[in-house]
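Just one protein chain is left out here, and the rest sit where they should.
After this line comes subunit A, so read on.
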């Protein structure tokens, strides 16, 4: 077990190091950030001064080594644009993304699995057919368009919900969360639906496919023969057996949504990290881009690691394999 953890940690460090080099070189290849941010009336000497201040006059390898050296001491550097520590900048916006993503991914999973199991359990009922038909829409309609339509319908025409932004927040252990206030909830509904739609469709299809397959297996036949009630079969046997692919997908989706909820955050003016990274790319704010992508790499490694642990808890076969 310990060996497994250490191996994963080494992998994570490798990924993060490679990531930082790629971003560093990529931004360097696009050009000098100063050319984008310098005011048009700046004289030649002021331009040189600004370049020198950001350390952009140094050769690339030297800039990278300085960055890596600071990183070893836990310092990600300061944003070129905001002049505040990068970690503070990202950290200040993380709660907003976190609550939006968790609410949407969790509700998509709970709802999607329930509907999917039903559709797999009674594949011929009209309700199942409706569920499957609607899930195709969830896949095929682009999410920015759905977002705009949601705003147009519920905010502009009906006026029930706000069109964007984040509502009132309350502090929980010093972190501001908005889903605990009524105003906050009303703001989170539309972006959460927008973000959840695709995942809901995917969960439905995954759960349905798994259910149909498992229902035909000997396990279920013997359980039925033994006189176990259908409800218990579904809960104890079926759910456990279909959960491995669902948890895998859940983990991947959680990670990618946390990192790249950009479209939804932009349309709904949600002050999360996705919007931050897009804006940073727009002005070549390299410290933010590098730090963010390093953190994302770390996040993915962490989530995959957790998923592996959960597998071991659920499936005795994997647990046995790990101890051998």
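In the analysis below, a residue touches a chain if its C-beta (ideal position, glycine included) is under 8 Å from a C-beta of that chain, and two chains touch if they have at least 3 such contacts; residues count from 1.
Operating definition for what follows: contacts and distances are computed from a predicted model.
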Unshown chain, UniProt name, "ABC transporter substrate-binding protein", "ATP phosphoribosyltransferase regulatory subunit", "FAD-dependent oxidoreductase" or "Protein FixC"?
"ABC transporter substrate-binding protein"
Full-complex contact with the absent chain, from A:38, A:98, A:189 or A:312:
A:38
Which residue among A:19, A:87, A:148 or A:185 touches the omitted chain?
A:148
Touch list for subunit A against the chain that is not drawn:
30-47, 49-50, 53-54, 80-84, 89, 92-93, 148, 151-152, 155-156, 159, 162-166, 266-269, 271, 275-276, 279, 281-284
